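I have placed the structure first, in the form of structure tokens, so that the comments after it can refer back to it.
Of the protein chains in this complex, one is absent; all others appear in place.
Labels for the chains are A and B, by order of writing; each one numbers its residues from 1.
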Amino acid sequence: MPITHSSPTTPPALPAESTVISIKDLDFSYPDGHIALQSISLSIKEGEKIALVGPNGAGKSTLMLHLNGILSGRGDLEVGLLPLNKQNLPVIRSLVGLVFQNPDDQLFSPTVFEDVAFGPLHMGLSEDEVYARVEAALAQVDMRGFENRLSHHLSTGQKKRIAIATVLSMHPQILVLDEPSAGLDPRARRGLIELLRELPLTMLVSTHDLRMAKELFPRMVIMDEGKIVADGETGVLLKDEGLLEKHGLEGV
Amino acid sequence: MTRQNIFDQYTAKTSPIHRLSPIVKVVVAVLFIFSNTLLPDGAWLSFALSGGIILTLTLLAKLEWHYTLKRSLIVLPFALAGISALFSLPGKTLAIWHIGSLELILTDAGLLRFESILVRSWLSVQIAILLVATTTFPDLIHALEHLRLPKMLVTVVAFLYRYMTVLSDEALRLLRARQSRSALLPNPPHSDDFSRPALGKLRTKVLTTKTRGGGSLLWRARTAGNMVGQLFLRSYERSDRIYHAMLSRGYSGHLRTLNPHSMESRDWLLIVLAFIFIALLQLFAHIS
Partner (left out) sequence: MLHSPTPLHIPDGFLSITVSLITWAITIAILSIAVKRTEKLDEKQVPLMGVMAAFIFAAQMINFPVAGGTSGHLLGGAFAAIMLGPWAGMLVMTAVIGVQGLLLQDGGLLVMGANILNMGLITSAIGFGLYRMGDGRNQKLKLTLAGIAAWLSVMAGALLTSLQLWLSGTARLDIVLPAMLGVHALIGIGETLITVSALAFIFKTRPDLLDQAQGHAHGGKKWIFIGIGISLFVLILSPLASSNPDGLERVASDLGFLGQGVDSPYSILPDYTLPLLGEGAFSTIIAGIIGALVVALIAFFIAKRKNVTADT
């Protein structure tokens, strides 16, 4: 299979403090009629690190699937100043690095190399560039030399790191992670927190791990029943026990 | 994670055989199996010669000399299917049995045919074992891609390889759940079973668990059917999530891959040499 060397479309360069993602009045219901998102408005500035919390079924994952157009509801969604539409979809998908909760879904190739290379290859990058990006992405998650390892031989912690590398290799403007610390033992969880702390990227992270949220994310968005019910400073929201209790969360 | 051993028979060593291009290994292995199948009944010298080559390759690959030998016993159960060859050829009668209306005449030619089938099969399976012991499966997939297998099929094989352990784990969890609900059903295979080097087929091992009855046959079958249905649904939903993960990394229906292997002149030379050697072996076997 020949490799296509089409030149990748470059996204518009963003000035500092500009908005990476802006959502206005987003509604979404599944085909079975279940309403998953109700008038969601959210704006994320460059460099922000945001925790997205809320009970299961609150719509967190559904919202995340909207960020790169896998689902599309009614409303306005802009990523990196580009409105989400069919034409912009390829660029937007490279701008939003979406990492799914279960690394066994994220890592679908036989080897680590093939998985980390998947994004860059499908962006149409040249062979040399793909190799360079794979190496750099693996270095960023501290997994150098794992290229030829088989995905099903990795530990859960290693899989999570590789899963993050699979989107870092696409040079995203924002990292969107679904439950990154779920299923990790304390040591692997600690390692992951340190990794997320060091990554110099805008982040939106859905989690039930409020201790991690407190440690890493200055801003917190709480969702419940498809709506954003609170959006503010993590430290402040975590002190509001009434709010937390109302939405099935436990203070730390 | 003890399971990996049964599905991955690759032994990580550095040897000249390991370093060969996977394409060369696949082509030569198939040529060799072709050759075995073509050897005439009772060509003992040629059989021995082929066996000698396999042993040499095994040693060159730094595997234990009995490695392929032991694992190759896997073909034994199928020998039953060929047992009637004993009575299928005219020749010097060695024995006659009567089973019902069936008259079984064991002849020398029939015996020779049966023995030859077993030897040919045994030699061939050793080559296949040698191939997977010295080549990682992702490399084999690359070789298949180079050998012009349809992209679609290669991709399905790659997915199968990636997810067979994941879904087998799920199947085992279902079997254990059945076990814990009902003391009357067979023991699910223990994960220890997987850590031992596999002599037989995986399924043989899984199936030879203790049978202790339990409910009517229909009920047992329906329980198994429900588990299959459940596993199907989980797999189906997983394929949705994987599809989303692919989409979000730029997949749009056309898969791109990098294939690090290419055929060099040395590789062509090796294939030609193997071909000449096998032709000579055949010539020798058919003349003598």
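Just so it is clear, contacts are C-beta pairs under 8 Å (C-beta built on N, C-alpha and C of every residue); 3 or more make two chains touch, one makes a residue touch a chain.
Please read all numbers here as calculations on a predicted model, not as lab measurements.
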In the intact complex, which of the depicted chains does the undisplayed chain touch?
-> B
Selected from B:V24, B:L57, B:L174 or B:I278 as touching the chain missing from the view = B:L174
Quick one: say which of B:A43, B:A85 or B:L111 touches the chain that got left out.
-> B:A85
Since one chain isn't shown, list which residues of chain B touch it in the complete complex.
-> 7, 9, 29-30, 33-34, 36-38, 41, 71-72, 74-75, 77-78, 80-85, 87-90, 102, 109, 113, 117-125, 128-129, 132, 137, 140, 150, 152-153, 155-164, 166-168, 170-172, 174-175, 185-186, 189, 198, 201-204, 206-209, 211-214, 217-218, 220-233, 235-236, 238-239, 242-243, 246, 251-253, 255
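The working rule: only the chains that are shown with their structure count from here on.
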Spell out the part of chain B that touches chain A in their complex, as residue ranges.
-> 1, 4, 8, 136-138, 141, 145, 151, 158-159, 161-163, 165-166, 238, 241-242, 244-252, 255-259
Chain B contact footprint on chain A (complex, rising order) | 1, 3-4, 65, 68, 70, 90, 93-94, 96, 98, 100, 102, 104-111, 114, 117-119, 121-123, 127, 130, 148, 150-153, 155, 166-167, 170
